[in-house]
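Of the protein chains in this complex, all but one are displayed in their positions.
Up next, subunit A:
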Amino acid sequence: MTPPRKLTERAFVLALVAFFAWIPPLVGVFSLEGTLFGLPILFVYFFAGWALLIGCCALITRALRHSIQTEERE
């Protein structure tokens, strides 16, 4: 039932990255004037980052589930 250590460590780092990306001081760094793709920089930072992290989470979760199921079958 224990997936590879590396995989769980990735999952842990993912949550850490999300946490530190969304608290001060890092959020303050992106509080800038101006636009990116025609949208405010901070708005893009939050929503693009959010989508990116969700994508990473889906990949890691799939790998985690796969490793658990493989072990269960064995």
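A few comments on the model shown:
To be clear about the criterion, a contact is a pair of C-beta atoms (placed from the backbone, for glycine too) under 8 Å apart; a residue touches a chain by one contact, two chains touch by 3 or more; residues count from 1.
Convention: contacts and distances are computed from a predicted model.
From the set "histidine kinase", "NADH-quinone oxidoreductase subunit J", "ABC transporter permease" or "Chaperone protein HscA homolog", the protein name that UniProt assigns to the chain left out of the figure is "histidine kinase". Listed for subunit A, the residues touching the missing chain in the whole complex are 1, 8, 11-12, 14-15, 18-19, 22-25, 27-28, 31-33, 35, 37-40, 42-43, 46-47, 50-51, 53-55, 57-58, 61, 64-65.
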